[in-house]
Structures are given as C-alpha cells and as structure tokens.
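Input: one structure, supplied below.
A single protein chain has been omitted; all remaining protein chains appear in their positions.
Entry: subunit A
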Amino acid sequence: MSRKLLLEHINVPGINTLEVYRQKGGYRAVEKALKTLTPEEIVEEVKKSGLRGRGGAGFPTGMKWSFLAKPEGVARYLVCNADESEPGTFKDRYLMTYIPHALIEGMIVSSFALGAKVSYIYVRGEMMPQIRILEKAIAEAKAAGWLGKNILGTGYDLELYVQPGGGAYICGEETALLESLEGKRGNPRIKPPFPAIAGLYGCPTVVNNVESIAAVVPIINDGGDEYAKIGIGRSTGTKLISASGNLVKPGVYEIELGLPVEEFIYSDEYCGGIANGKRLKATVAGGSSVPVLPANLTLKLANGEPRLMSYESLSEGGFATGTMLGSGGFIAFDEDQCIVRNTWNFSRFYHHESCGQCSPCREGTGWMEKVLHKIEHGHGTMEDVDLLWDIQRKIEGNTICPLGDAAAWPVASAIRHFRDEFEWHIKEPIKSQSQNYGIANYATPIEKAPVAEEK
C-alpha cells in the first residue's frame, strides 16, 4: 500500500464532521502554524516540499506564494480554485464531499501564510451539494473558533466564504475566475499584471487549486522535507488521480508520484484493469486538454522504459511521444472506442466553453468541431485532416489564456497518433457508421531500445 496523505481517513465514518476530523488529528496544522511558525516560515516549508500546483499547470506552489506583492495597507486575498471543470477530473469534488475540513484547514494555514484576512473558495455552480457541505463545515469551524476573530488567541482574523460559479469551464483559468468572483463574465485577463500583483479587486492575490491547498496540511504537520521524500525527482508528494472511462474500478485514487502507469491501470489496488475483459486502446492521462496517447506509448516511453505517473515521465518525449500529468484526470479508452468521435466530442466541449474573446479560439474551436463532425459522420475528405491540423496550429499559442492550447492539443495528438483511423473514416464512409476501427496496432508493445555495446 502506498502512503496516503490526503485520503488517509477517507473511510472513517463521520470524517466530514469537525468532531471526527479533530479526533483524527485535524486542525493540528492550524495550531502549529499560527502558534509556532511565522508566515515566512510556512512559505519556506511549502517551497521545501516541492509541491507543484495540482490544478494542471504544475507550477511550484511555494514559488507562487513568494511572488505575492505585499504593499502596506492593501488587502491580500487567497482564492481557492474549486471550479473543477476539466473533463476527466473529479478529485476536488471527492475531497470536498468527504473531507471538507481538509480544505478548510489548508485554507486557514495558507491564508495566514499569505496574510489574507478574507479568503474565498470559488466552487463551480453545479456543485451546489458540495457548496452546502462546505458552508456547513465552515460554520462548524467558525463556531469552534478556527475561523473568525482572533483565532486561537493569536490575534489573527480570517473570514472564509464560498462563492458559487455560474457554469463556465473558462472560470478555472485563474484570471477568469477572479473576473467571475467580481461579478463579471469570465473573460481571462491579459497578463501581466499577474494576480500576485493585481488580482481580486486589483489587490495582490494567490489562486490555488483545492488539492494544492489541502496538501499544505501534511506539509506543515510533517515538514516540507518529509513531504519531498515522497515521490520521484521533481514530482514530490502524493497526487489525487481521477480515473474514468472503460476501467473496472473508476474513481479517485491517491498515488505516490512515480507509480508505473501500468500498475495504476492494471493492479487491483487501483483501477483493476480494463472493463469487460477488453484491451486498452488509448488514454488521456491528465484531463481532456492533454495529448491523447495510444496504449503502447501510455505504458512505455519511446525507448521501451516503463512510463511513470509523474510530471516528468508523462511528458517524456515532448508531444511527439509524450503527454502531461495535467490535473490528473486519467481517461481510459477500450478497444471499441472511436478516437474520431471522442475528439469531436472534446472539440464540441471547447467550442461551447470558449469565452469568445480571442478570434483564433472563438472561430477555430467551432471550425474544428464542424470538420470533426463531418469526418465522424462519413462526409470527410483527406484535405479535412490537413485542414484540422492547420486550424489547431493557428490556435495554439495565439490566445490570451491556455483554453486555446487546450482545445488544440487533443486534436493535434489524435491526428499525430491516430491518423490511420481518421483516414479510415474517410475511405470507408459507410462502414465507419456502423463499425469501429478497433485497436489496430495501437497496443503493440514497444520494444526496449537496444543498448549500444561497449567496444
């Protein structure tokens, strides 16, 4: 069994209540932080831990905190990004549903470290049940003196509020989230200035993902150095992986970074293999935005070494043969799934969710959706595949926020690795309406590269 830091007590009955959470050692980090550490020391521990943003970008959390401007007499804000909308990702919902106090405890410690007196948890509006859970937990914590005025007699005041979103994927982008929190449309802002300088209401602001904030609790309890011992290389600690698609046991798993992908998919401790005894065709390893990989490149690097669940190993080989850890939304496709149809589905998603601010994304996502619809429904031409390639290239890197890239990458990777399947749809327009292309050679094992003999 691997170590669990966030989900250790997930199966304890009543862990969603303050009482049981306290019995299991909850809120120790708040006591330790507020009574024995200075804000600078907390930031230092988080830096030492090597914790990287769990929302998708993987930017070091401690470094992000250290960028926060601290002008005299200006309020600072911590905003928790609980807008979880990346297709394939549902770990934050899980954490907030079952252990809401882990997030609240993390929010208190992090707010103290950043000098925020008011903090917000921006939860996507569809998660009304989770909003109710969090509000209840916040009321419990406040009644017990963990929030409000003069917490633990240390003179530190903190108010914590939950803010519902309105249903927009784009609000997971931190500046769009801040716009939304200000009561506006979720249009991402041009950076710089970064939120650390001018964020919520123009004040210095840090925006962190739910899981990143919850991870601050074990980091403070055990020390940043202890946390950094878990994992592999620059991928330290544990990560929540949301597993979905054609798996025997989909769900949320906490893994130590560095776990082999093969073990994650096939071992009974995790996903238990592919459902209905089928074979694995492809995976999207980190949420819908990251490149889709055929089964063989999912399990092995291009040189035949095993691929691991870590920031570095998943991106090994760049986009030519690799992908990204992203938010940890792991989607598995069995041999009967159609890559063209799924790519069309994702393109429709990005078209629907584009905020419309930048032309390449607003127009390009719609084009991609239409062209993919055409190919999927048996009306495509060979030129359409090249057209798709051309459109995605013109979106990538040409937009204010990363939604453009996120829309381009799934299309680019699908063509890169599954071009045969696109061409089959075009050559077999009638057959492709009733049959699937199947697994083809996408699962053919990659041989280990021969080691050069010494002379």
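Just so it is clear, a residue touches a chain if its C-beta (ideal position, glycine included) is under 8 Å from a C-beta of that chain, and two chains touch if they have at least 3 such contacts; residues count from 1.
Note that in this section contacts and distances are computed from a predicted model.
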Per UniProt, the name of the complex member that is left out, chosen from "Glutamyl-tRNA(Gln) amidotransferase subunit A", "Peptide ABC transporter substrate-binding protein", "Heme exporter protein C" or "NADH-quinone oxidoreductase subunit E": "NADH-quinone oxidoreductase subunit E"
Identified contact with the non-displayed chain, of A:47, A:64 or A:93: A:93
Options A:42, A:133, A:147 or A:252, residue touching the unrepresented chain: A:252
Selected residue (touches chain absent from view) among A:244, A:365 or A:392: A:244
Where the missing chain touches subunit A, by residue: 75, 84-90, 92-93, 124-129, 159, 161, 163-169, 180-186, 201, 242-246, 250-252, 284, 288, 329, 331, 333, 337, 341-342, 345-346, 349, 352-353, 355
